[in-house]
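First comes the structure, then the notes that go with it.
One protein chain omitted, others in place.
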Amino acid sequence: MTVEQAPVNLTIDGEDVSVPAGTLIIRAAEKIGKYIPRFCDHPLLDPLGACRQCLVEVEGQRKPLTACTTPVAEGMVVKTEFTSELARDGQEGVLEFLLINHPLDCPMCDKGGECPLQDQALAYGPGSSRYIDPKRRFTKPVPISPLVKLDRERCVLCARCTRFSDQIAGDPFIELFERSALEQVAIFEDEPYESIFSGNVIQICPVGALTSSTFRFRARPFDMASADTTCNRCASGCRITVQTRRGELVRVLAKDDREVNDEWICDKGRFAHPYAQSPERVVEPLVRKNGEFVAVSWAEAVQVVADRITAAREAGKGSAVIAGQQLVDEDAYALSRFARTVLGTNDVDARRVLGGEDEDAVLAALPKTITAANQDIDTAKLIVTIGVDLHEESPIVFLRVRKAGRKGVPVREISARRSAGNVQGARWTACRPGEEATLLAGVARALEARGNSGLDPSTRAAMQGVDPTSEMQELAAALQGVHGSVVILVGERLAAVPGALGLAWNITKAVDGTFGWIPRKAGARGAAWAGLHPALLPGGRSVESTDDRAAFGEVWGIDPPSRRGRDARAIFRTAPELGVLLLAGADPATDFADRQQAARGLDDAPFVVALDMFLTESARRADVVLPAAAAYERNGTVLNWEGRPRPVKAAVPPAGLAQADYEILAQIANAAGGEFPQTLEALRKEIKALLVQPAAARAVTVGQLARPSADGLVLATHRPLLDDGTMMKGADALAQTAAQVVVEINPADARGLTSGEPVVVHAPLGEVRAPVLVTDAVARGVVFVPAHAGFAGRAGEAVTVEKAGG
Amino acid sequence: MTDIQGRWMDTPLMGKAHDHAAAPPLSERFHAEARKLTARYPEGQSRSALLPMLYLAQAEQGYVSATAMRVIGDLLGLTRAQVGAVATFYTMFKRDPQGRWLVSVCTHPSCALAGGQQLKERLEQELGISCGETSGDVSLEEVECLCACDGAPVFSVNYENYERMSVDDAVGLVNRLRAGEVPPPGARGEVPEEFGPVNHRLSGAEAPR
Partner (left out) sequence: MSTSTLQETKVVTQRFDAPDGARLDGYRRTGGYEALRKALSMTPDEIVDVIKTSGLRGRGGAGFPTGTKWSFIPKDIRPSYLVCNADEGEPGTFKDRELMERDPHQLIEGMAVGAYAIGSTEMYIFCRGEFAYAARQLERAAAEAYEAGILGKNIMGSGYDLDLIIHRGAGAYICGEETALLEAIEGRRGQPRLRPPFPATHGLFSKPTVVNNVETFACVPHIITNGADWFKDFGTEKSPGTKMFCLSGDVERPGNYEVPFGTPARDLIEGFAGGVKGGKKLKAFTPGGASSTQFFGPDKLDTNMDWESVMAAGSLLGTGAIIVFAEDVCMVRAALRYTRFYAHESCGKCTPCREGTYWMVNTLERFENGQGREEDIAIMNDVAGNIIGRSFCALGDFSIAPVTSTTKLFADEYRQHIAKGGCPFDR
């Protein structure tokens, strides 16, 4: 330990405390269980010293000091209100001041019962106020967005909300206006507080100035039951607290977890819970009889399915599984096992983006070694994102990258459309969809030219014939310069570009960096781990490996089939030949790029079983619909993008007769005749037994590179965070903050189009009509359309754009 | 409590309410000069041009409109809230179109003892408005110490001081302004510029560097 790192010793109220140099007094006090009252201070925000509530006496200083801005010093003698008249008087004085203009709203203020002002006034304030003059008045409440209401009278001007918006989120739409007693938090009227992180200010506001419009007047804190669980709306894996009142889900709060989400969650995680208690939930098993769905008992439904499975097996017809990407790990594992041992097939797929060999290899490799973690983002000297819009697709990871950017860490984005997220100093390299592989090959070539000797043979072969542009050279130089401390984050979309994933992986290895695979959905990583993939078994094992199959056979009692299965596209193409097609939390008729193919497949398949929460486009076409429990309704584990297991805990019992997927599968398996783990414990025991040894490391080879995209316009698309999916049901206020669907095009391609006018985009699989936005946040030769219900399109496809209407 | 301008504490949110119909759109000259102002400051510090740009907009429109705040926000890469936060902090950025002549009356004790308070009240009476309002060519405001106390009572017309005038003479001067006349030279011998040009100068657009 060097001298600079030596801890600092001081006393607080006579008690010794030893903390690292640079610690603020207020944090040091917390270490020994002393709470110094505060409003503007927040451990995750830069110190401000504005509210003056945390005044303490420091020996040798003539004035009291604010504990939240003063770092400790060796030998410092600090006295808080417990042992110092000055501190006590100071704190009492500040509370009295704060209360002179504060309205007596407690009876009707949502914050009551969990209000730091109430609590601290009681503990540290004067018993009564001497103020008899009028309080300053404001019109109240004022909606500053569909989700957040502002009450300026209650505001204590701690500036937590404005600092959060500016420092953490990078969305300074909320600011302090005016000055003196007129000072107030406000927005610019036609620029509402539409930040995907807006709900956090409700949580950190120490009074009831910022409240949730959806939670307004619904419950007192002491009326609610809480369950700590993990959010499943993206792959960030944030810890949340789900709160219910008399069995009704009323609120979701962020839970402090410094390693993953600090104390933040995005608005989707916070406000999109109503779907779970939507009246549209399927709450009973449904079996189609004479063309109509009829509600039946579980026993009957399970038997119908089991009988069909047995019949298919006897007739020699193969069955298949299309899995969703929202499954909890244990469910995913159970489904993977079910496919292999009950259906006897490797025709299992959970992917939405079907890639090549390199995708398989990366997905197999994910459970171990070079994958990145949040701490790598914290310590990286360079962060590169490829084919992912973190702000849109994994918001809390975006916040972490933004945090690094604020410290001066360079961030490079390689994508077809520049992310709307605000990262200081971030540089964007425009790259048309389909050309990522060429770009990465060029970077690899430039890396080698700079003396990097870590590239594997398949990469070296693939990069021949690619001439690095100056941009690729520059990227290579940046990478080579931070050997050992670079994080490369790639989106799952990259799998659609043959060679891109593999190149990204191998480049990361060559510069000794860490690799992060950022899927859109919460269960995608778990699905890959569970082997919901035609070639993979759980834990990255391979169906084509005799040893791996044998190991599974030992625990499962049946060896998995040895041939690589069909992927989702092939499954739908050959649907009429199937015995049973099982959909588990999947809605291909909505989610797949080629919807028509999926819908046709579902219609043509002789027997379709859907495990789902809603009668989706796909479930409607099924023969049997089995009601599945929502994530709030059951226990389990979810792997976030880092591969970190995150606990899921039930907050409410399942709706109606719904059950967790693993329970449903166990019942079907039993009815079809066979052993199958029945409980979470049994599943976990199996998993442990199977995956004690990590799978052997497999090289990721880069095969044929994608052919460069055609001239003309190609499509770029991804699903926005606030989309029109089934799990947004009931979240009306949140949906109002979603961006309108617009077609984005670069000025160089706009050819006379002006922003706002309606256009039509013709894509091979469909067309869409929407207003156009001419912007240089989109690469040249690219048209960006967000994935949504009215539109089907695959990134990289050739499209045309023209004015709509006559 | 009302603030010094007599405004009740409740303020509506900044926004459309602050676009008065009469404001002309910002000209090409505005944009050219705004760019030039940004160049005064070091690389990466363009935000320093914010207050100057607000003056520049006020010079053209007679006040700082919501549209101006939007345009300036776009020019500097700031949100409208960030621009509004700054614009509302400072008293010299006006929320309503001002007349050709802004008459500011100091009522601090040094001036009050010499008649400043009476001057303010007489002017409100003569013009038929309260401080913070406008009547024709004349806008009236009550201000904090203008730091010219040896010339008490002090009032200014577009920030050009008039000192040691009797209340009657001062009222007479303002009445002539309202009648459409230009003001006489101020205490330093120079005639005030109109509100527009004064704000143009405040932006620094005419400074040597």
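Think of it as A and B in the order they're written, each chain with its own count starting at 1.
The definition used in the following text is that contacts are C-beta pairs under 8 Å (C-beta built on N, C-alpha and C of every residue); 3 or more make two chains touch, one makes a residue touch a chain.
Just so you know, these numbers come straight off a predicted model, no measurement behind them.
Within the complete assembly, B:A85 is the residue of B:A85, B:V103, B:L140 or B:L173 that touches the hidden chain. Screening A:R136, A:K509 or A:H788 against the full complex identifies A:R136 as the residue touching the chain left out. Considering A:A28, A:V58 or A:L176, the position touching the chain not shown turns out to be A:L176 (whole complex).
Residue positions on chain B in contact with the hidden chain: 1, 3-4, 40, 42, 45, 47-52, 54-55, 76, 85-86, 89-93, 104, 107-110, 112-113, 143-152, 156, 158-161, 186, 188, 190, 192, 198, 201-204, 206-209, in rising order. Listed for chain A, the residues touching the missing chain in the whole complex are 47-53, 55, 62-64, 69, 89-90, 93-94, 96-98, 100-101, 130-131, 133-134, 136, 156-157, 176, 178-183.
Following the convention adopted for this analysis, only the chains that are shown with their structure count from here on.
Averaging Cα coordinates per chain places chain A and chain B 49 Å apart. Those residues of chain A whose C-beta lies close enough to touch chain B in the complex are 133-134, 136-139, 142, 171-182, 184, 186-191. The touching residues of chain B, counted against chain A in their complex, run 1, 3, 9-17, 66, 69, 78-85, 88-89.
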